[in-house]
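Removed from the display is one protein chain of the complex; every other protein chain stays in position.
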């Protein structure tokens, strides 16, 4: 890579997260500032296979996008080049050579992959095939291994905190138990920060299997103390310690009028209602957690990450993912990231702090 | 009512709505300003039957509550004095005489009932039994008859608009259809203002039975125009024009993995997915629509209503509900309000304006 | 106007207001929906005189702009065709004939003018010269005559209420008087709704000349009641009843360290501090009141207005301004609007309600 003028491409893989546009803008602006050309690949890796899926990104394209949710390049979970779904339904095929050829044809000096665990693993495998790749961690769940924090998480937590604030006033006015299910399939960070900061009384997370006795005990304790309402925040990946038994609701029960029965939040609500004879309402926040204008912090993290990725390319230092350690930007090998996850420690400082002020984790 | 010093009581009935505290504050402050005494009745009409359910409200009690969601007096749907649930489960009993006695015993010159259709009807019947009652309309659905607008509606609409804004960015990034179910059992105002202002492409409301062909047609039209995403906003009381047939999903279908199947929103999403072969996500906003700090407008409306109710009492003009006609405060007889509702007109100006810009109402 | 296909143009004059894009979108979408062509004129009336100042507006141009502040057509106070500033500085010239010619040349069937008092007056005069004009009232001050409400006002009021909420917590924590200056040169609506809904203790508006004795009396009354903080909201156009005497601060005084001395807010703060020997802080909200994503209500009003303007054109009913009377859309002659303003009535219902709960208007 001794040429004066370079050309890089950037894509956003997986589910969308607030701050993606801040990253794309920082990658594009800092590369253009260096005199490089930038291409945008649309719909994640899918763009390599779509007619017109790759287009130039100029300063004008990234102007005014800092405060926008979503991604101007669009996101996609599809298009894994190593397991590309066959059109005839005959099972996935390895089309990674086509990507390598396109990278050659476009004379790309590097590919910036903004994505979660899956996209970063694809990036690592492309690097092994000779494509210079720099990864940028993206997951609102905050569970990418190798970095203390990812952009998108702060906005999602803020959305959850705002929702819990709202539920608080209605819970208190009606003396009800409110259950709210939030994102977090494998890691409970959103429930911990978003729910904890909203003043949730019970937080159920994937890392700590829960016991409905403990959950109901906390609610009863509050009632007996004269506080007739409680907020229960449930990560979508939370599960009971006794192998689902307590949260299975029989068909007969569900016939008695419980309208929306589906995820773990609804089931927890149903059991509290049955056991404690209290009014209980369940809310599933869903995709609103992915959207919205990113917080100041997520925009800033996104900017640091985007510039950091271009800096790595400038130094010829590919095959790595930018990462935050504390408040410092650093980087780690892409190969170390794949297949690992950063979880909430059941006896770590965050859980300790919340338990110290009386929050119950269902144990 | 010729005594110099008066004493009034205030209660908040039914479900909570943002702005309740602004009303309670305005009632209390303006009555105290006149030199009156004010009592607060907790948990709606239930407070008349609970030990300690009635307490004095001073200026200090209503300080700093203007921006708070919920009600410092707590809300309740229970406690209808005319149909009070018997403890032995033998069917409801008429305990309204007890309320009349309490009003006498407490020497109340008037009772301010802040509530929806149900609470206002109770208020009207108490007035007939000699209790001077002034009503203040409260419903986030905006469907109380006799007033152009009620407090709480603006905040709920803003919450919906914010959520739809968020869903927009994720829908556009993933080229998906997002369905969001919002409040509105009998009236579609929240879907119309909140969803329309969020840029919803399809709005389904109770007042206009919907046809899935029209809904799917709109989505297809957008796809064919190169816009691969759509937002569908569904009021919880919306229903199909062919008597539910289109939105019944068979057990077999529901076994194919559709996780959360319950309300009309989920069902509409399911059908779109099946018919149009597009990715479709469903969100139910739920109780977050009731909570949160009231908007500037709802606080202002609440203040006008609260002061207006006290003015009516001062003029000896009870048996009436305060109301807004345009931007002017007025009042109507409580008896005219009961049992009627203010609905969205299927051919009214709001629907017309939204249809004119291409919004589809499922017809 | 019997041709099948029509062509209209739209411009945004004067200062920007949240909701402008909602209006432009509604005008464009509903006209295109009718099969018309739409042109956008940039920088207000200035666009008639600028090379490239007029461009086609397609559906694509107005997509995704509903939630954006500002105007995609840009705003400008310059370019009055009847008093166009001469380049040689020789005084303004009447260039309105050039506008008429352009309208002819472009074969425009109508011109939609979104603007305040000034722009609407220009629109009225163009109508007299044969240009079919429909006006849409725009002013965050809410003082356009002929309509109960304009878009932009609700967002500005919300911004003020949010700011006052913030100042409340710091005022209470430090037991200080906080003075906040808000927009409203001729009309005090923003101070009344925004400040009143924020719980302001004193509101000073252009319509009610203020007396510093009354202002200080209110602050003292609160202090004596044990409440050591107060919030004073001052419209930029508020003025003292004694002809400025009380708010003139001598050069000597200003030399004693009062850092930011300028508008009426700063002066009022200075006097309170001197007279009452309390800590007093002054904030000028400024242009943040013009910006930001419009509220749900402003987007909805903007949509009603935009569609209403196109409806008027379709009916050949030009020379009129769309208006809201209560919650109903109507229209009034442009000629009636010019030179008049909708002010806060010093003894009207809004002031009455706020005085009833103890708010002081400096009298």
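Each chain gets a letter, A, B and C, in the order it is written, and its residues are counted from 1.
Assume a contact is a pair of C-beta atoms (placed from the backbone, for glycine too) under 8 Å apart; a residue touches a chain by one contact, two chains touch by 3 or more.
The structure displayed is predicted, hence computed values, not measured ones.
Within the whole complex, touches from the chain that is not shown fall on A, C. Screening A:148, A:186, A:211 or A:279 for touch with the missing chain picks out A:148. Contact with the undisplayed chain is limited, among C:30, C:71 or C:119, to C:71. When the missing chain is restored to the complex, the residue among A:196, A:240 or A:362 that touches it is A:196. For chain A, the residues touching the absent chain in the complete assembly are 22, 25-26, 29-30, 33, 63-64, 66-67, 148-149, 154, 157-158, 160-161, 165, 168, 172, 193-194, 196-199, 227, 293, 295-297, 299-300, 303-304, 306-308, 310-311, 325-329, 349-350, 352-354, 356-358. Residues 12, 15-16, 20, 43, 68-71, 74-76, 159, 162-163, 165-170, 172-175, 178, 259-263, 266, 281-288, 290-292 of chain C touch the missing chain (whole complex, contact as defined above).
As a convention for this text, only the chains that are shown with their structure count from here on.
Looking at the partners of chain A and chain B together, they share no chain. Residues touching across the chain B and chain C pair largely coincide in numbering: over half of the numbers involved belong to both copies. Copies chain A and chain C of the same sequence differ in orientation by 180 degrees, per CA superposition (steps of 5). Between the Cα centres of chain B and chain C there is a gap of 30 Å.
Once the centre of each chain is set as its mean CA position, chain A and chain C turn out to be 41 Å apart.
Listed for chain B are residues 165, 168, 172, each touching two or more other chains.
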